[in-house]
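Got a structure for you, questions after.
With one protein chain held back, the other chains of the complex are shown just where they sit.
Order of writing sets the labels: A and B. Residues in every chain begin at 1.
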Amino acid sequence: MNRFDYVRPNTVAEAVQALGADPAARFIAGGTNLIDLMKYDVERPGRLVDITRLPLRDIEERDGGLRIGALVTNATVAYDSAVKERYPLLSSAILAGASAQLRNAASTGGNLLQRTRCYYFYDTATPCNKREPGTGCSAIGGVNRIHAILGASEHCIATHPSDMAVALAALEAVVQVSGPNGDRAIPIAEFHRLPGDDPAKDTNLAPGEIIVAVDLPAKSFTTNFTYLKLRDRLSYAFALVSVAAALELDGQTIRTARLALGGVAHKPWRNTEAEALLQGEPATRETFAAAADLILREAKPQSTNGFKIELARRAIVRGLEQAAAGTPQSQSDKRIQ
Amino acid sequence: MTVQFSPAAGRDRFVGQAISRIDGPAKVTGLAKYAGEFAAPDLTYGVVVSSAVAKGRIARIDAASAEAVPGVVKVITHENRPATSQKPEDYQDAVAPPGAPFQALASDSIVFSGQPVALVVAEDFETARYAASLVRVEYETAAPLTDVAAQAGEAYDPPTKRNGIKPPPEPWGDAAGAFDASEIRVNGRYRMADEHHNPMEPHASTVVVEKDGTYTVYDKIQGVANTQAYLGGAFGLKPEQVRVLNPYLGGGFGSGLRPQYQLFLAMLAAKDLGRSVRVTLTRDQMWSFTYRSEAVQTVSLGADRSGKLQALKHDAVQGTSTYEDYQEVIVNWSGVLYECDNVALTYSLTKLDTPTPGDMRAPGAVTGVYAIETAMDELAYASGQDPVQLRLKNYSEGDQTEDKPFGSKELREAFRQGAEAFGWASRKPEPRSMRESKELVGWGMATGIWESMMMQSSARAVLGADGRLEVGNQTGDIGTGTYTILTQIAADTLGLPLDHVTTKLGDTHLAQAPVAGGSWTAASSGTAVMKACRDIAEQAFRLARGMENSPLANVDFERVVFTNGRIEVAGDPSKSVALTDVMKATGTEKLEATGEAAPDKDFEEKYNAYTHSAVFAEVKIDEELGVVRCTRVVSAIAAGKVLNPKTARSQILGGVVMGIGSALHEESMLDHRIGRFMNHNLGEYHVPVHADIPDIDVIFVDEEDKANPLGVKGLGEIGIVGVAAAISNAVFHATGKRIRHLPITIDKVLGEG
Partner (left out) sequence: MLIDSGSPGAAGTIGISLTINGERRNIQVAPWTTLLDLLRERLDLTGTKKGCDHGQCGACTVLVDGTRINSCLTLAVMKDGAEITTVEGLASLAAREGKNSLHPIQEAFVEHDAFQCGYCTPGQLCSSVGLMNEGHAHSRDEIREAMSGNICRCGAYTNIVDAIEDVMQQGGAR
């Protein structure tokens, strides 16, 4: 871990000022990923701006939805009574991720900004375009069973590891940010980006911007939803594939569908075309399979992760089945509904 | 045979009882200290810089920026490293395989990825870690070879056999001919992933420089004598110059059998600087030495229509390093487990650019038994036999590999009790025939086997005038319960309450004992402690009988019992004397004795000794999604006498859990292009977590064994053996798909198998 300067501001304005235009400065909140990366010398910040004392710890009503302060911990969100009641999909997704200890420390904003778990990104002994632009992608042709099947580029095949963000994508959350040029709102779909030829950049946050809140729109899915996560052990592992599915049904007809995938791309993967295809259709396996096919039409396997395409196809179908049946996946009963 | 611990008491008060761990309070309060936790006033911290490449040489190493950091004491590299012994044999520890052991910083040559290339020593940990990140290394790289399957064609018979590892027996009968002639044939190639031990405590050594120039070394080692001898060889240090301690070990599973490079580096720096040094490896550096290397195996079984074996062939090609011929017993188990007239067992090695593999919990047996027990399951289906019945049909009554009877073998009873507890009788034999809601249910079973061994060991016992006893020897309690069982044995032998006995382990100042491994500690150290205590009992009795008006006058030793801190005439408690009174009346400050235990040569000439298990596993599988859950395991163990059912059960539970890991989760993934294990952390190398582990039923069947006076056979390894095969067989029963490659992950369940 490198040496750094430490600053602890009390207000958002102070925090933005403390970060300044310094590309080597980082905000730190829960620290669960940043300190991890610093110990591997993947992150070497010159300055840490400790934002844990900023007044961003409230969950409040807003425009019929909820505003979650950027510093509210993952555990607090997951167990918040309003969230559990109105956004059980979000609660479930958060509880599918990490461990109780990590969820107690990790913040809402930090969760969105966590970096990929690609082995090569983490290992400074190997080239990685995300870590050191221009050095190449070691995962291509290497150990890549956990890597992306959608939206990857020849420069990077990493995936985004968050579970929470997948639910937020399905819920069409909005990320509120503040920066040197004022405040702005970024729809979750535009928050994370695909690697393209600049994989070092995970998000569309502008330099100096800080996440202050995440807004959940009024539209919530309280009956027909699920978060289904498939991984290499039954807990405390990142997703090979995860599915956030939320439906509104008219009898057996799908009125609204939301579907987002985790573990398959550089960002939570949402395909509105597939959602549109589901709309107005009967909630049947055939319909779900058609949506899955549409989503995976452009999926591309790497040397050892081809199984993820078929796994994603089946997970989408099952996730939609769970949502349609109103039998959301339990995160502690490991029998898959 | 009933073994009696009290010389003539005829009953055991503590042995055989579920006594809670003696070291429990120290462990639950955080007071138990491990190797990297001992302090010294002048302590410095060493952080290792690891090689980024697997093969080649260091072209340039620049430590200037690291050395410039305030607080850095020294950066040691191959360029400035102080001299140590030049003779490779001086680095061969007690359990080293044939070859020239790795020496850290010996030259510019790189022979495995993660090899230490520098040690940064600083006044505090954070400074050392920071400075280590500033060491710049340039390499000339060569293409590494790390794929055991690709290198199988280069396999060779190791010219020097590893001490204590039996090479495969000469073939008997005509296995090839009999196989071809068999009515039923199964033939499979079995693979499993490389696995790393990953004890929870990373490897660490603290070398304390004492005022008189001697060294006190706290080392993560399964036997302190091995460290002391190794330091003697490498650094020319006499035993009296080095005291090695390791009272607690945060898990070993074999990774702590050999002194590892952090010990060498800590001593190198301490000697060089004249200051105390601690070197603790990072979790990712736990992938830079010792592992369970994959063996590519083929098993061919020929049988008649009834399932009786006619031919058995088992071949294994295992990976080793370029510098040592690591060997383990993989194929022999097949010949021990099943009676067959035509058997060929073959084993060879192939060189890989990795660190030398090492013993990992039930080394060889985990690997080999997985293959033979999966093949036997395949034969069960091919011959239409119930898997338990097939094993009974081919049950061996003696060890054919050496033509000797077994000292004891209650495997039949283990099958019976295990099957009953599991409810095996209600199993529907056809694959895919059992279902529960959306899940397929599979029931599978397998046999486990491990060698029962005893090693030359001694133990010292000292009884004080206050009636308190101290016993101990150099072996380590690696979580196995050694402190507890030795205390029980000592207390029973001298009739003392448990809290009057203190057991000390893991210190070279104590009586000689080997590394804790191979499941031999209970038999070896336990016997030595019992003998030492019996010796003290005899001494105390002689003193007591000689006392004025002794109530024991004219009584023989055989007629007294030691109980409640007293020597009393059997059946006549009115005639007794307290041990403390004996000591007081005779002016005795203490009574001392050393007990020696060694393998019983007569027994070993006549018999071969093994422990056995019958493992039954249930899996539930969501076939569409490829998710396998292990939902139930019954492990029935035949392993001689159980000294402490509580700690014994835990040994088996631990083995089963690691076996579940082997079957479903654990896999160190090599990028063969660069010869590097890429998932070198506990987030991506998946060991089972709480959620993966169902309730596990452990049964100990009665088994009388005479290899040692305690009747114990050892429990550390047997719990894991066979578990992976039982689960793999359950997966087949559930799905009808035979997956011959561990771990059974989602991709394999969804794939072609």
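In this section, a residue touches a chain if its C-beta (ideal position, glycine included) is under 8 Å from a C-beta of that chain, and two chains touch if they have at least 3 such contacts.
Being a predicted model, the structure only gives us computed values, none of them experimental.
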{"item": "Touching the absent chain when the full complex is considered, from B:Pro101, B:Gly114, B:Pro144 or B:Pro199", "value": "B:Pro199"}
{"item": "Residue of B:Gly251, B:Pro431 or B:Pro599 touching the missing chain in the full complex", "value": "B:Gly251"}
{"item": "Residue, one of B:Val15, B:Val317, B:Leu643 or B:Val687, that touches the chain absent here", "value": "B:Val687"}
{"item": "Missing-chain contacts mapped onto chain B", "value": "20-21, 23-34, 37, 39, 70-71, 124-126, 130, 198-202, 248-253, 280, 282-283, 478-481, 646-647, 649-651, 653-658, 681-683, 687-691, 693-696"}
{"item": "Interface with the undisplayed chain - residues on chain A", "value": "1-10, 14, 18, 24, 28, 30-32, 35-36, 38-39, 46-48, 50, 52-53, 75, 79, 98-102, 104-105, 234-236, 331-334"}
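Following the convention adopted for this analysis, only the chains that are shown with their structure count from here on.
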{"item": "Rounded Å distance between chain A and chain B, as computed from the means of their C-alpha atoms", "value": "41"}
{"item": "Chain A-touching residues of chain B, taken from the complex the two chains share", "value": "50, 52-53, 113, 126, 129-130, 133, 284, 437-439, 620, 622, 624-627, 629, 664-665, 669-671, 673-674, 676, 678-681, 683-684, 686, 688-692, 745-747, 750-751"}
{"item": "Residue ranges of chain A in contact with chain B within the complex", "value": "1-3, 39-41, 117, 119-120, 122-126, 138, 141-143, 145-146, 230, 232-238, 240, 307, 310-311, 314-315, 318, 332, 334-337"}
